[in-house]
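Note that one protein chain of the assembly has been removed; the remaining protein chains are unaltered in position.
Labels run A, B, C and D following the written order; every chain starts at residue 1.
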Amino acid sequence: MKSIPLRVRTRAAKSKKHSVQAIVAALFALLVIAASAYTFLVLKHDPTLTDLRGRLLGASTLHPLGTDHLGRDVLTRLLLGGGQTLGYSLLALGAALVIGIPFGIVAGYKRGWVDKLFMRIADGFLAFPDTIVAIVLSGLLGAGIGNLVLAIVIVKWVSYARLVRSTVLSESQKDYIRIARTNGLSDARIMTKHLLPHIAGHVLVLASLDLGKIILLISSLSYIGLGAQPPTPEWGAMLNDSRPYFQSRPELMVYPGLAIVSVVLLANMLGDYLRDRFDVKKEVQP
Amino acid sequence: AQSTDSDAATTAKNVHFLYNFATSSLDPHVDSSYVPLRAGITETLVRLDEENLTVAPWLAESWESEDGQHWMIDLRDDVTFQNGKPMTGDAVKASLERALSESVAIQNALKIDTIEADGDKLSITTTQPFPEFASELVNPNTSIIDVSEPDIVNKPIGTGPFSLTSFTPGSKLEVSRYDGYWDGASPLDTVTFSFNEDANARSLALKSGQVDIVYRPEVESLESLEAIDGMVVESASTFRVHQLTMNMERESIKDLNVRKALDALIDRQGIVDTILLGHAEPAIGPFLPSLPFAPKYDNAATESGSEAAVKHLEAAGYKLENGVMAKNGKPLKLTLLTYSARADLPLIAQVFQSDAKQIGIDVEIRQIDTPEEYMASNRDWDIATYSNLTAPRGDAGYYLNATYHPTGALNFSGSEDPELTAIIDKLNLTVAPEKRAELAEQAANYVHDNVLNSFVLHPSTIVAYNGKKVKNWVSSLSEYYMITNKLDVM
Amino acid sequence: MFRILLRKFLEVFIFLLFIMFVSFLFIRLAPGDPVLTILNVDELSVSQEQVEAMREEMGFNDPLLVQFGNWLLDFVRLDFGSSYSTGQPVMQTLMSALPATAELTLGALLVMLLIAVPLGSLSAVYRGSWIDTLSRMLSIVGAAVPSFWLGLILIDLFGVRFGNLPTMGRDGFASLILPCVTLGLAISSVYVRLLRSSLLDSLSQEFVRSARARGLSEGRIFWLHALRHSLPPVITVFGVSLGSLIGGVVVIEVLFAYPGIGKLVVDAIRQRDYPLIQGYILIMAVVVFVVNTAVDLSYRYLNPEMKLKEKEAHR
Amino acid sequence: MILSIEELSIAGQGRTIVDNVSLAVREGEFMALVGQSGSGKSLLSQSIGQLLPPNLHASGRILFEGSNLLERTSKEMRALRGSRISYIFQDYQGAFTPFRSIGGHFDEYQKVHGEKSSAVRKTKAAAALESVGLDAALLRRYPFQLSGGQLQRAAIATSLLLSPRLLIADEATTALDSVSGHRVLELLVAKQKETGCAILFITHDWRHVRRYANRLSVMKEGRIVESGGKHRILDHPQHEYTRNLIDAAPVLSRSLKSGLEEESR
């Protein structure tokens, strides 16, 4: 292994990479701010105003990203949709984490009947298609994005719980957990202080990618009348609405797609950054 | 990529047809996709003559009734089922009886009391005078099949030009020529009838040459399809209408002037030209203008546009203040239902909402899952986009009864207009076609004058096919008849 | 041994019964009922009285518990009812659609493995290198691109422009390629990242250094020592997502006209075809149970300590 | 001179842990390395096989049979490790992959170093285990099923399996009772006689140093404070620290100590 100088390089490269990430994030934020300022202060489009004669226009100074199939300004909708989309998907993701992680830790750590019961509950949730959950909820509580979030949480929390459980299962075999137990630490403390740091890595990875999946799920469920009601701008719905123009006007799909990609990218960067912070060993031998 | 039929002369002659709806059952009496009839496996006693929009003989040579209650039907005597058995009166009777027992809706539609078979003759008595009886026999769910066959769901045996060779539920069926077909065997050897519910994928399948005829390709892809040498795109108006259903139980909607205003707000031509790219016809009333009983609406030089709408609203006592349309300080707020199963409807809803916003009407769109269900059980909405078949079998009775009669299953407006109900009741008892047409027209005019519902457009069916290969394709108005014995390849 | 089996069996049975009960309540609490479907009202008209009569006849007006009781009676007789829309026995319908979905899912999993294992491994081993960046980009795009779009692009590329892979239907192996690749690409992103993160953990373990000291090749260390140690989280996520994968293939099934169970059940949900939905949930519950039991067993295989501990507990 | 470490420094995160150390091990020699806990003995030994943790790096030269190991490619190193240089790590629990049986490790080890016959591998493994006083039945066990001492002995058995030229034993007997420890060291010495391999033996146990070492080096805070022949250092320690270290050696009783002194040649 000529690893000795190489390792130095990866360290240096690493810190550089962090600053690159910071620059990318900052540039992105600047871009968004500039675009919003221009759109909202100068152009002042109404995001729901349709204009059948001005539909599917290409990019122009008036419509920097053109107009959609109903003649609405794409950039305005994209920018306004960001808040909606992000807010709700983050809410759903956060809630799924908040439910899933404790469940997983408790089940994996306590074992026995707690675990068994939990596994069965989880299995039960897994057997339900998300559409059913969503439809039932919307039927019982009324359509609306809040219920959609609820439906997503109901479907999603299980995967986190399961993932956490599996890590906890193997981790709790180790001596340091035994010691913690013999120290008489309360289970709650062992779970939060000793086990939690171990699951962060995998959970962050899964969560940062799930953000994209959740946005897409919102879009597919808004198809059956859940989620944001038209004409509310929402990325998933925009993506779905542009399906017919997939060949004639692919950019209609690309814009919200790119928006989602960049959000997932940022989430991923954040996830990796956090993961590195939890990863005390940092690097592996190549 | 072109498919492999360059040497069509030596290989079997096959046409691959791609339909936009998938079915997992082929039971001709139950399945509402009508695939057995559409694929040329089964036939009905009578068919719709799409040129004259009259009922024409098919498996039945002739039919008659004096009083509209006792019917004599004379069957063709040269017809055999695809298993070789002759189509006798008894076989037809058995088939009809199965249809009746399998489906309440068919019972309703046919209102048959008794059937008697005598050789090639059937005598049928309906439970009440029922002039439309013959036209109801157009319904594909009354297809004549050999009910003695064991597996009707997966392998129905009918009398059509093609017999089923294989069926993959939800995916496709393969049919092959029935040589003993009474109207002359098809020149084709086989037909593949497959399903794909994604419009883009259908267009691409045609482009790739994997299929020859595509039903309802993606409208947006037509331009690129037409650019391909030899590709033919046909569009035909249908008996369908996209309408704005008014909930007559709502206070604001009860006001005729409000309804008129909403009607005036709809930018029909704009929607037809842009959203449907011209593959539709702006609608005035429920019936396609070419139908004999469609009113001419000569007096219907009604102005439309937001100014007209504002005028109507002012007549109703509304005033536009600070950009809000309000009456006695109460702003006009409407809930508009829409659903995505028909992709145009949410778009129409959004256009309507935007136009309404311009004159200060606050329209909230609510997207729902199953419209029939929702509209029937929830009354918290004002207007709804909905799509209706208005004369599927060339007769107005079905639509008028279902939509405007107080007992109608699709009467989501909750309309209980005694005058209109009287017209419909009268229509139900009238036998003579001209008289019926007159009554239907009267009903349609009534609906129009009172804006009981507002009609947006009649969408067209688009079919695209490879004109270099396919011969004799006819786009059917009723969307019943697709694979026929005339269809051929070059 | 027999007693353990019996207990396990009972456990599963009670679990299934419970799931079925919950789903029964759940489905029927959803607004709407299948009467209009049963009555086939698309082009035909029925009166509201008839709708009501039908509702009564089908027992939709009975208290839920009575309905469930009836269902249970049939269930014990292994009668799962017939679909409201086609009249076909539910199990037959589902079972005939299951193979298509199964092959689609398995194919997609294969594609996923072919993508995730090399990409995840390489990006863990060469952490911070260009391949790591590349794999991250790919998985982010994979996580953010809807599968219907991906599918259409693949159809356009490999069905229309270059090559003529079948774009629809289920005719043998060739018609599996595009849908499986689409689905596989769509699901692989999570596994790439998860495998990477897990491998990073394993590669920093002490036993890896010991293996190195013994002169084992890096490949051998990777495949036989580190990889296996990093599998549990990956397998776990696989176990949980299999259920939603089977349900979630519906987009692919529609796009490629692949006659699978996903499309069937979405239609059933739309039409409130209760028996079909119940049948589906039953099958899913069994599948989920089997898969996750297998996943649990695999933990034991991957970590013998757990297996032996378990044995002792049963002593 | 089979191994000669010249001016080796190990540093990381701005800290120099091993500072300019030079050390030589002669052919067939039993070289002991003693010293303060945390002085860098383990890191020094790991750097020989390029096995340092990734956040640390070594500079200087490590000549093994004349060539500088720090310049070797990882492939060349792999050929050396296990067969020519073998290790017994201080963390004996990390010596075995948790989900593999002990026998599996023995088998794999021999296989990758070219032993084709599985029967031979099996008998060799069993013999190796028995030579360190373990029952061959332990081959079927998983690492967690062994006691600490058993694990350590198993680790020793693997490292002796292929008769390396240089054996690096990092506190190889810490988990062993005196009887077993003695037996294992006897085995090491016997092996050394038989194959002529050199042993770099890191330990805290003066008894072992006295009894078995030829030469020794004393380490403190990353530096070697003293090295030389055993007698020279034991009897005439020059450095203050060495003296303290020797004085601190635990002894049972006077009589036992004198007995030991008699024994040492």
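Note that in this section a residue touches a chain if its C-beta (ideal position, glycine included) is under 8 Å from a C-beta of that chain, and two chains touch if they have at least 3 such contacts.
By our rule, contacts and distances are computed from a predicted model.
Engineer: So which of "Dipeptide/oligopeptide/nickel ABC transporter ATP-binding protein", "Nitrogen regulatory protein P-II", "Dihydroorotate dehydrogenase" or "Cytochrome c oxidase subunit 1" is the UniProt name of the chain that got left out?
Structural biologist: So the chain that does not appear here would be "Dipeptide/oligopeptide/nickel ABC transporter ATP-binding protein", according to UniProt.
Engineer: Tell me which residue among D:I85, D:I102, D:A175 or D:L216 touches the hidden chain in the full complex.
Structural biologist: Considering all chains, including the one not shown, the answer is D:A175.
Engineer: Would you mind spotting which of D:T16, D:T73, D:S118 or D:N244 touches the chain that isn't drawn?
Structural biologist: Considering the complete complex, D:N244 is the one touching the chain left out.
Engineer: Just the residue numbers, please: which parts of chain D touch the chain that's not shown?
Structural biologist: Where chain D meets the chain not shown: residues 34-40, 42, 53, 90-94, 145-150, 152-153, 171, 174-182, 204-207, 244-245, 248-253, 255-256.
Engineer: Since one chain isn't shown, list which residues of chain A touch it in the complete complex.
Structural biologist: 174-187, 189, 193-194, 197-198, 278, 280-281
In this text, only the chains that are shown with their structure count from here on.
Engineer: Could you run down the chains that neighbour chain A and chain B together?
Structural biologist: Chains that touch both chain A and chain B, as defined above, are C.
Engineer: Compared with chain C, which chain's mean CA position is the farthest off?
Structural biologist: D
Engineer: Express in whole angstrom the distance between the two chain centres, defined as the mean CA positions of chain A and chain C.
Structural biologist: 21
Engineer: For chain C, which residues are shared contacts with two or more other chains?
Structural biologist: As it turns out, chain C has residues touching two or more other chains at 31-32, 148, 152, 156, 212, 270, 303, 305.
Engineer: Tell me, which residues of chain A touch at least two other chains?
Structural biologist: If we look for residues of chain A contacting two or more partner chains, we find 135, 224, 243, 246-247, 283-285.
Engineer: For chain B, which residues count as touching chain C in their complex?
Structural biologist: Result: residues 1-3, 18, 22, 24-25, 27, 30-32, 102-106, 108-109, 139, 141, 153, 168-172, 194-198, 200-201, 204-205, 207-210, 369-370, 372-374, 377, 389, 392, 398, 401-402, 407-410 of chain B touch chain C.
Engineer: Looking at the complex, which residues from chain D come into contact with chain C?
Structural biologist: Those in contact with chain C are residues 49, 51, 74, 78-83, 86-87, 89, 91, 93-100, 108-109, 112-113, 142, 144-145, 155, 158.
Engineer: Would you pull the chain A residues touching chain C in the complex into a rising list?
Structural biologist: My answer: residues 10, 13-14, 17, 119-120, 122-124, 126-133, 135-136, 139-140, 155, 158-159, 162-163, 165-167, 169-170, 173, 201-202, 205-206, 208-213, 215-216, 219-220, 224, 239-240, 243, 246-247, 253, 257, 260-261, 263-265, 268, 272, 275, 279, 281, 283-286.
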